[in-house]
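Quick one: the structure is below, and I'll ask about it shortly.
A protein chain is absent from this complex, but the other protein chains hold their places.
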Amino acid sequence: MTCQINIVYFSWVKERLGRDQELIVYPAGVETIDDLVGHLKGTDSIYQHVFSDLKKLRFALDQDFVGLEAPLGNSEELAIFPPVTGG
Amino acid sequence: MTCQINIVYFSWVKERLGRDQELIVYPAGVETIDDLVGHLKGTDSIYQHVFSDLKKLRFALDQDFVGLEAPLGNSEELAIFPPVTGG
Amino acid sequence: MIKILVRGDDFDAGAEITNLSALGGGAVASFIGQVRGDGELEALELEHYPAMTEKALRKIAEKADEQWALHGVTIIHRIGRLKVGEQIVLACTCSDHRQAAIESCSFIMDQLKTVAPFWKKEIKKDGSESWVEERQSDIDAAKSWND
Partner (left out) sequence: MIKILVRGDDFDAGAEITNLSALGGGAVASFIGQVRGDGELEALELEHYPAMTEKALRKIAEKADEQWALHGVTIIHRIGRLKVGEQIVLACTCSDHRQAAIESCSFIMDQLKTVAPFWKKEIKKDGSESWVEERQSDIDAAKSWND
């Protein structure tokens, strides 16, 4: 079984990856955001570079803030970005 | 020696006294607002009535809030009124 | 820049806030107080102590300016008879920082309730009148700034 999810990037995460979104197909065993990030880091060194310090990243699943441990479930969109600085 | 001071009244103090200001001549020995109020109470029962509960009154000398113990000094205007309710 | 206005006529709160925000400090906070209806209330009659009012408001504005290093303060307070829904007061502050702007605006409102010489009389729809009494919560709020 494989699953897929659309990942969107913002701010310097987007700039460093050189893309604003991508569809990622991931294997069985990838259950959480943490798992998915680990999987990506194994596929390309650019992810190792941009995701090296997970404390500097924030995540949203289907437009709701979540933690690294959140299960992907049937979510359609994962967003990865630095802490927000609006207002 | 006698001194004089203009007293102005506001809100229900004005209404109960039936006047918005008056020039009061007071005798030697009257040094503070407390003294002056005591003096007035001795001159007319209306002051006894309106000034019966001093905790419900506030005072300003020459347009600055002061306490009952404030010396009249050379002040020209004493204001007597209930607690303010602006804003 | 301190602007103090005490008057019977209504004021354009939006324009006053826009004017102060044109100073460009980065953070502009404002508060507008209106006559709030409770079903029984017809109007408020705002009395004040003309010789003292502007001086007292200026003192409040200067204290806020000193404590929070503001770019500007506007305080407008109406007097006379004000019907339900009408504006009574505007406090607006402009600062470099949002907390300074919001706190100083809140401070000014708390001071207005306790050290500005205004007295409100309620005029009910049935014609009865009564002077508004000071509220302990207002006294406590004003005192809290000294802590």
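Going in written order, the chains are labelled A, B and C, and every chain counts its residues from 1.
Convention: contacts are C-beta pairs under 8 Å (C-beta built on N, C-alpha and C of every residue); 3 or more make two chains touch, one makes a residue touch a chain.
For clarity, every value in this text was computed on a predicted model and none was experimentally measured.
Counting contacts over the entire complex, the absent chain touches A, C.
Which of C:Ile32, C:Ala51 or C:Val132 touches the hidden chain is settled by the complete complex: it is C:Ile32. Per the touch definition above, the residue from A:Ile5, A:Leu36 or A:Ala60 contacting the chain not shown is A:Ala60. Within the full complex, the residue among C:Ala13, C:Ala43, C:Ala56 or C:Ala142 touching the omitted chain is C:Ala13. Seen from chain C, the chain kept out of the figure touches residues 12-18, 21, 24-37, 84-85, 87, 96, 98-99, 101-102, 105-106, 109, 141.
Hidden from this view is one chain, which touches chain A at 8, 10-12, 60, 63, 65, 77, 79, 81-87.
The rule we apply is simple: only the chains that are shown with their structure count from here on.
Across the assembly, the chain pair joined by the most C-beta contact pairs is B-C.
Taking each chain's centre as the average of its CA atoms, chain A and chain C sit 49 Å apart. Work out the mean CA point of chain B and of chain C, and you get 27 Å between them. Inter-chain centre distance (chain A to chain B, centres taken as mean C-alpha positions): 73 Å.
Contact of a single residue of chain A with at least two other chains is seen at no position. Multi-chain contact residues, meaning those touching two or more other chains, do not occur anywhere in chain C.
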